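Excluded from the complex is one protein chain; the other protein chains are retained at their positions.
Read from first to last, the chains carry the letters A, B and C; within each, the first residue is number 1.
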Amino acid sequence: MEFKQEWLHEVLEARSKAYTPFSKFNVGAYLVTKDGKAFHGCNVENAAYGPTICAERTALVSAIAQGYKPGDFELIVVATGAEQPSSPCGVCRQVMKELCDDDMPVFMTNTAGDVIESTVEQLLPYGFSGKDLTND
Amino acid sequence: MEFKQEWLHEVLEARSKAYTPFSKFNVGAYLVTKDGKAFHGCNVENAAYGPTICAERTALVSAIAQGYKPGDFELIVVATGAEQPSSPCGVCRQVMKELCDDDMPVFMTNTAGDVIESTVEQLLPYGFSGKDLTND
Amino acid sequence: MEFKQEWLHEVLEARSKAYTPFSKFNVGAYLVTKDGKAFHGCNVENAAYGPTICAERTALVSAIAQGYKPGDFELIVVATGAEQPSSPCGVCRQVMKELCDDDMPVFMTNTAGDVIESTVEQLLPYGFSGKDLTND
Partner (left out) sequence: MEFKQEWLHEVLEARSKAYTPFSKFNVGAYLVTKDGKAFHGCNVENAAYGPTICAERTALVSAIAQGYKPGDFELIVVATGAEQPSSPCGVCRQVMKELCDDDMPVFMTNTAGDVIESTVEQLLPYGFSGKDLTND
């Protein structure tokens, strides 16, 4: 899928909302639905570290709370200010596995506009899912 | 603060979006900002359990991603289908501590319309916050 | 319950194991079981912040993995290097609610030896528990 420059503009706008008093590491996410709507996400940190929620998850749960369902998502873009585009953390990959198609494109970018493309499945091979939850 | 019946309508609408394939325990949240806007939240579960995000946090991070800042929130309402209104879990209390005023009202309700009122500080006494983060 | 000086020694020993490359905020926990055994805990941070596990939870899951069960715990001590003893974060309070008696003592201390005593119930009033999980 070709990366659109307007996505860069959107994801950096989302990134500007980041609440990062502890790391100062600002992350933005831009989630596009199959029916053409979009959601912004940013990381929201916490003094206790563990309750921190990343940009990707913020965008995804915002969409679910608006009525979107697993499988309704077309792509996600993630942006940081790092020299090389950063990838989603394992927690976000697990949430994408739950809510997104395995072949959904995940674009990683940065303020310089570099772009790396991957997919949910490539980022979480042998992904753990509800199919694993059997009670022997 | 007097509980408004329209909040019950809103929080149950939010609750209807819950993604709960594992617990079937649906929770809704309704967050009102000081400038009169509102955000819906619902719980979004995960096969791995740990990445589950509750309704209260979904509403709060949705607001932050739209540009709201810590301290911008007027009140939050949480609703479940339990016989007695349920309280927020510890993770959500910690996130409220980070993002909300200590005396912000937290209303707990249920599908029957029972209401219990508390505050962030009452729910997380001696709350851990960024003020504790000193490097000795 | 009277605070024992040996607990301070133990919890500071536990604290010395903390893995905190991001916050440099070291926390220790010392968990005593009803049958007289004890477990150390320390915080273990993560570059992604969210997967960070606190000292209290480290001690509790270490004990469960050794065969201890919910209700087997006598007390827990938490120590930081802050000027005032810090309290457990909301996530840890929620895990204590699950695994500990409501009236279990929680001692908060620091390198200076100041001590504050509380209980699980005082730290998480109206605590959310499995009793709330009803499917309406």
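Note that a residue touches a chain if its C-beta (ideal position, glycine included) is under 8 Å from a C-beta of that chain, and two chains touch if they have at least 3 such contacts.
These numbers were taken from a predicted model, which means no experiment stands behind them.
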* To do: Check the whole complex and report which displayed chains the hidden chain contacts.
  => A, B, C
* Asked: Looking at A:8, A:61, A:91 or A:104, which makes contact with the chain not pictured?
  -> A:91
* Candidate in contact with the missing chain, chosen from C:12, C:32, C:53 or C:79 -> C:53
* Structure fact -> Listed in rising order, the chain A residues that touch the chain left out are 23-26, 80-84, 86-95, 97, 108, 111, 116, 118, 122-128, 132-136
* **Touch residues of chain C, complete complex, unshown partner** => 14, 17, 19, 21-22, 39-42, 44-48, 50-51, 53, 57-62, 64-67, 69-70, 91, 94-95, 97-99, 128-130, 132-133
* Asked: In the whole complex, what residues of chain B lie against the chain that is missing from view?
  -> 22-23, 45-54, 89-91
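Keep this in mind: only the chains that are shown with their structure count from here on.
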* Structure fact -> Rounded to the nearest Å, the gap separating the Cα centres of chain B and chain C is 24
* For chain A and chain C, what's the span in angstrom between their mean Cα positions? -> 32
* Structure fact -> Within chain A, the set of residues that touch 2 or more other chains is 22, 45-48, 50-51, 53, 91
